[in-house]
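Structure incoming, see below.
What you see is the complex with one protein chain gone and the rest in place.
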Amino acid sequence: MQEFKSLKDIPEQDYFTGGSSACAGCGPSLGLKLALKVLGPETIIINSAGCMTLLPLYPNTPLKASWIHNAIENAASTAAGARHGLDNLGNGDMNVVVYAGDGATYDIGFASLSAAAAKNERIIYICYNNQSYGNTGFQWSTATPYGSETKTTPRGKENPTGNTIVNKDMLKIMGAHRVYAATASLAYPVDFLNKLSRAKERDGFSYIELLGACTAGWNYDPRLTIKISKLAVRCGMWPLYEIEHGMLNLNKDFNELKPIDEFLKMQGRYRALPPEGVERLQELIDEHWAELKEYNKQRYV
Amino acid sequence: MQEFKSLKDIPEQDYFTGGSSACAGCGPSLGLKLALKVLGPETIIINSAGCMTLLPLYPNTPLKASWIHNAIENAASTAAGARHGLDNLGNGDMNVVVYAGDGATYDIGFASLSAAAAKNERIIYICYNNQSYGNTGFQWSTATPYGSETKTTPRGKENPTGNTIVNKDMLKIMGAHRVYAATASLAYPVDFLNKLSRAKERDGFSYIELLGACTAGWNYDPRLTIKISKLAVRCGMWPLYEIEHGMLNLNKDFNELKPIDEFLKMQGRYRALPPEGVERLQELIDEHWAELKEYNKQRYV
Amino acid sequence: MKQTLVTGNEAAAWGARLVRAKYIPNFPITPQTECIETLARWSADGELPGTYFDRMESEHSVMSAAVGAAAVGSRVFTATSSQGLLLMHEVLYIAAGMRLPIVMATISRGLSAPVTLWSDHNDFLDQRDSGWLMFHAENNQEVLDMVLQAYRIAEDPRVLLPAMVNMDGYVLSFTDEPIIIPSPGQVEEFLPKYAPAHTIAKNRPVTVGPPVLEEYSIFRAQNHVASRNALNVIEEVQDDFEKIFGRRYHLVDEFMLEDAELVLVTQGSMSTTAKAAILEMRDEGIKVGLLRLRIIRPWPNEAVAGALKDAKAIAVIDRNVAPGKGGIMFPEIIETLYNLDRLPLVSGFVVGLGGNPQTESKVKEITHKLMDDLAAGRPRMEWNDLEEI
Amino acid sequence: MKQTLVTGNEAAAWGARLVRAKYIPNFPITPQTECIETLARWSADGELPGTYFDRMESEHSVMSAAVGAAAVGSRVFTATSSQGLLLMHEVLYIAAGMRLPIVMATISRGLSAPVTLWSDHNDFLDQRDSGWLMFHAENNQEVLDMVLQAYRIAEDPRVLLPAMVNMDGYVLSFTDEPIIIPSPGQVEEFLPKYAPAHTIAKNRPVTVGPPVLEEYSIFRAQNHVASRNALNVIEEVQDDFEKIFGRRYHLVDEFMLEDAELVLVTQGSMSTTAKAAILEMRDEGIKVGLLRLRIIRPWPNEAVAGALKDAKAIAVIDRNVAPGKGGIMFPEIIETLYNLDRLPLVSGFVVGLGGNPQTESKVKEITHKLMDDLAAGRPRMEWNDLEEI
Amino acid sequence: MYKIRIHGRGGQGAKKAAKMIGLAAFKMGKQVQDFALYGAERRGAPVMSFVRINDDPILERGYVDDPDVVLVLDRTLLDLVNVADGLSENGVLLVNSEHKPDIDTPAEVKNVDATSIALDTIGKPIFNTTMLGALAKFTNIISIDALNWAIEEELSKYPQKLIEANKTAVRKCYEVAK
Amino acid sequence: MYKIRIHGRGGQGAKKAAKMIGLAAFKMGKQVQDFALYGAERRGAPVMSFVRINDDPILERGYVDDPDVVLVLDRTLLDLVNVADGLSENGVLLVNSEHKPDIDTPAEVKNVDATSIALDTIGKPIFNTTMLGALAKFTNIISIDALNWAIEEELSKYPQKLIEANKTAVRKCYEVAK
Amino acid sequence: MREEEIPYKGIEGIPIIREPGSAAKVNRGSWRLVRPVHHSEKCTKCKICYIYCPDAAINWTPDGPEINLTSCKGCMICVEECPTGALTEEKEGA
Partner (left out) sequence: MREEEIPYKGIEGIPIIREPGSAAKVNRGSWRLVRPVHHSEKCTKCKICYIYCPDAAINWTPDGPEINLTSCKGCMICVEECPTGALTEEKEGA
């Protein structure tokens, strides 16, 4: 297994170019660029309809690897087909990697994902989570955090909170599928690429969820993509951890979390979240963090 | 909350009649009959395509409650619609109850189920699990246990084991959705009905999974439906437990499990499972049981 | 009458608001998003009292939830496009078979693969066997009016079928046009409370969606007859509609057909451009007119035949294609003409796939080609927008 | 030649086995189950070396996985019916748009709601805009032969489109008939290894399924042309097929048409019964013949027109219905006749929905009605199987 | 064309019996077609299956409502189903029963105690195959040899012992039937 | 018919500007139509929007390729896009710029420094509304009153202060433009 | 039937079932190969048979279980589960 110790270790070879129509400063694009450094050109990225679908735009693509966009709800099953197709043709050494949004993953494509995981297909499933249906203009998904405004959870006279539904605990759910499941952050590329590198060696299904900071949807200055990604980790909004065989491993531990406020005020989507909302969100984060601390290095799910 | 202490407590009123085309001795039919005793006539059963779909056959139905069969993959979303439809028309006191097979629940309808759970819709979701696609003639689902023969996992020269995939741990997965999740058995009707009774009072989503012994598919004499259901519990194949707020509660504890062999030899589907297969299955059961024992009354997921 | 500048998406949302739809399950897809976002805003602002705005996990689930709510007697609205419409395809048949008068705005967009975001009519027409009533608007006013009428027609006891109101993506959905938005009182007068007799209610246990044996043909026939009934209901409704709103619609939209020798048959927003082109061609002395199909199901056979019977040549302009076959409406038009005494020449044109704009000059080109065909006595099958090939 | 008694489902499974399909994603649905169960048994017994039999979680996923495997150059087979076919509807368009020559057996069954398990053709015909090649077999031998031919046609570089082979549920799928099962060697001679140039491979990175802008029409046109190309390929293939297997098929199946004044147009297994009825009616001196549509897409326009051009009256027998419209094949037949010099009278019959059996006496009744229509000079639209109404 | 209808109950192998008749006739060079009525073939539920046998290709499809022979696998069905439906005076109605049942039909009614024969020979009530012996005896449409072949073909996945027992049962039934 | 095309960059409000022109003209009793080119309206990406204004119902649809007026919200676009495309000698090309740009077009070229005006009056570079003041000045197609109404209508969800500031910016721009 | 002659049947033409429990009248006794017979003298009225009958073919009466032979499919669960032997199996048509 390739292991990276620092930024300097990260391969200099890129299999991703500029020229896409993603927003300037797009987090998910960066995630894919980084991932391909580990995955290399003999990789098929299976993409679900979402922002990333517009990376290639006929007749051009920024990818130096292969790509299949089928539909929004079927990345995992498309990947299973590609996997077995390759294996039967003697190309078992090619990587089959899903790169799917949170809407595709948590919602519309979840049956397909769950089945591929249950069957332990040899696939790496990366969910780039921008906490919304980004490509359609930022609507609510079950990955949208409490208190976030989206186009379908706008604040209004009768509902100042925006989204009132607590997002699915996908890591736990995937952990309960007995697969390798991990979170990752753009601000911790070494950690991300090590997880990928590990997933690549596994003889089965791996699920990696990358927080995909989204300048357009979260409504922040694109220059802040990395800062916000880091802050998400630091304030416990996006803890870095992994689950394998039900055991929890907290990758970045902190004695104290930064208050969520700092994270919120950088982003338009939380503008006007009333103080009660902020409090409630802080509570949810604290509870989750406490749970992670308590079960670190233990059976978790 | 209505609570039952013994068989004698169980209501004498039935909202289910004979005359269906289910097999003689059908476990899932019995489950529905029992459930309706607690649910009563102001209940809408939302059914996914499966064996139970044939209970009503135009122009007759054994139900004295309402029924919607929409398709196979959408019981939970149909139920969500019915729930909100009723609520908006001032019929919030009617029960909306899914009665869906394991194939519909674990596989094709899982995205729909997961979303309704994530949104904590006020629905009782009962999965009657006959460990296969029963209505189509007993094919494999992700609920099929290791070692079972089905029509799509037949034993053969190259594969004497039949099904080699360990079934999804659905209780844990649903527990990770932060809802009430419980198993139930036909041989423990008091336990089953108490769980239902409790679910009925909850202001949110409940998931109850009932082992639905299937005379035709499991290939046993119909008279044994209750015996087999009881044995499944006694040998740890189908432990009775519930999860709420992540806490585990083992409803029937035993000092020692009966060996699985006893359960297997009653059923045609395990006939010819080689000894290694039986051993592996026993191992899986023992591991699961040990886990349940260890985490009883503690945070489990 | 209040006139306001709104997009087609907003017009559809206004329709849902005015009919007091009680349940709005939804899932986003370009170019439908603005419609549901408008409803989300209204909902958050308390402007849709008693209505539940339900964010679902897929369009399959949207239509499933719609069926669930309609089966308990709720008035339901939703909207979708393209892949979303295809994903709910299975459930569309079910909703119609159950005879549940759900109304859905469809915002047309071409189908994958390859992916396009722009409009053509393949997604909408793909539903033409499903049993739904299918209406297609030309402009934003018609979008709103059609939603209002759709509920009235769909909920009529002689019909009881779900209805789709289609608008072209972008060209209508994202274009502001001034339209008259009626008052809630007017709409209430036009469309009373929905009080179905065949759905589940308290003290009325019903089994919805059972299997059947030989009776299957009968139920299918009833679905068919109910749809045919809608033709009368549609005409009937116009009196009330005109009385209340001052506007009136017909089974088909006839434009300068009285003396037309050449007729263009169109659908949706491209009809507007075609009308402009026709006005100009009329100035040049070309006797050309237009028939706009605004109702696809039930198929208004007699109205179409009546409108076309005097034409010498007809261009059926299909903004869609069935690969291996051709334009989808082409055979339906031909069928409608087949038993006329004198048969016009009919040429087929496949145009505007994946949003290729249909300009006036393209319409003129088609008309001239049709004139050539008439002169040569030989119809053609033509594809537009392939210049780059 | 080995002849064996097999069901239609088994015949399709034999097809998949003989073509050495490498990947078989599947999901059970009545009446398709026996087909995949047969393959499951063979797979467990090691009789499908190098083939992966993949139990999926839904038909949507089945077709998605099929696309995934085909996109990396694998030869793929699957089978489904009814609700399953509708659930994968969205992905069918995608598979065709991507030009992936997947072959799928469809086992026709009526659509919900209400639920029926029995056969009609609504599920199959619902796919007619999807871009797939669509073949419909009359008996079990044709099922097997069509699967073999489907791969050869679909994989031809002039075509590169997925293909459906339809059989009627129960009537074929569950009926044993003696058929000739060719040897693996013969099939290998007929159908070489699949070696596509447009799919992903080692050292050949390809982007499959990107969004496009204006080029959309071009790709749709290419899908159309590829499908039209198949008409030639189908005819070409017959020589090889006959050489190797000793049988030959045509674009359409003509039965006693030479001097027929009355023609019945049918599809699928009911054609067999109709042929029996025709033989008897011929004995009575009635000049009746039959045209069986065995290829629906691409639409064999000229073959159909050629076969029908001398008829005086035609009964289009549709085992399907588009509610609000009528029989689905009716307009396509009419369209095909429209430019003939002399137009036959055409009546439409909707029959056999939800499996209502089409007996010889029903066929005779239809023929007599057609004679009445001819005498009266007035076509009709008729529904069978509504006696109980 | 020769048409056979079989009445049985779910679980009694009416479908298998039809297939075996088909196989046997096919072996004898005939064109054949066999199938079962679908629906609720639940254990115990009355079911039917059908066979058509012909020299030329078979152009008929669907249920057989004018059978030449009717086989009734389970005597208790006589009270529930009109098994004689469509039988003419040339027809044969063959019932698995100890005693000749009293049935109102123009056809010839025959009986054979296939259940006992099966219990004696196979040791299990596999009367669906067993009864085919009587069919061979009464109709000439299939020979015992062809039946033996059909049994081997259809039961090829089972132990040879069982196959032989089935053959014995069929032969015994052929001999006993009168 | 009067046709307007607006060039801007994703994030600069070209679509909103078109809507406001539409609203203003509509207020003045005209038939109107406004829409934006769809595609990648990513921040910074060159985008367009369109308005049609007419006395009679508008029968044209689709992009405007023969505009009467073109508005350019961002001077840097001049190097990237042929903003003058389709303009005739009767047309007006109005650019948000300190200096009169040098553009090869038969149309009249005007400039106004809407960005500075916006910064002065609104305190933010909201130059899309601001520029409409100049449009009113140069074209007579919309009045300042109608624009004020449009601003109130379109910004009704925002604080009154912002609305007033926008109005001031528009008036200022109207006055300054020449 | 000519298309134009098909009558519209209103609510009767909609595939719903409006008579709850109507299946009770369907004779599923025809599936039975064996039947349960009740012997009240041995019966303790424990209700076990009543609870476990999957076809609700056992009515509970003050006198104990009453078997409804229209609905009883003869699965023998009641016989199997009866703790006292108060239910026995008998061959049908014997």
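Letters A, B, C, D, E, F and G mark the chains in the order given here, with residues in each chain numbered from 1 onward.
The definition used in the following text is that a residue touches a chain if its C-beta (ideal position, glycine included) is under 8 Å from a C-beta of that chain, and two chains touch if they have at least 3 such contacts.
Keep in mind that this is a model prediction, so the values were computed, not measured.
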Study note, to complete from the structure: Listed by label, the shown chains touching the absent chain are A, C, D, F
Revision key, fill the gap. Checked against the full complex, the residue among D:19, D:98, D:307 or D:334 that touches the missing chain is D:98
Revision key, fill the gap. By the document's definition of touch, the residue of D:5, D:218, D:265 or D:346 touching the omitted chain is D:218
Point to revise | Listed residues A:224, A:250 or A:266, member touching the removed chain | key: A:224
Exercise for review: Just name the one of C:8, C:97, C:110 or C:326 that touches the chain not displayed here.
Suggested key: C:326
Check your understanding: For subunit A, which residues touch the unseen chain?
Key -> 7-8, 10, 12, 14-27, 29-30, 33-34, 41, 55-65, 67, 186, 189, 215, 221-227
Revision key, fill the gap. Subunit F residues touching the chain left out here are 9-10, 42-46, 75-76, 79-80
Revision key, fill the gap. Hidden partner sits against subunit C at residues 113-114, 326, 350, 380-384, 386, 389
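Heads up, the rule we're going with is that only the chains that are shown with their structure count from here on.
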Point to revise | Intersection of the contact lists for subunit A and subunit E | key: B, D
Review point. Measuring centre to centre with C-alpha atoms, which chain is farthest from subunit D?
Key: F
Check your understanding: So how far apart, in whole Å, are subunit D and subunit E when each is placed at the average of its C-alpha atoms?
Key -> 34
Review point. Where the centres are mean C-alpha positions, what is the separation of subunit B from subunit E, in Å?
Key: 40
Review point. Per the centroid of Cα atoms for each chain, what is the distance between subunit E and subunit G, given in Å?
Key: 31
Check your understanding: Residues of subunit G that touch two or more other chains: which are they?
Key -> 3, 6-7, 9, 15, 17, 20, 31-32, 73-74
Point to revise | Those chain pairs that satisfy the touch definition | key: A-B, A-C, A-D, A-F, B-C, B-D, B-E, B-G, C-D, C-F, C-G, D-E, D-G, E-G
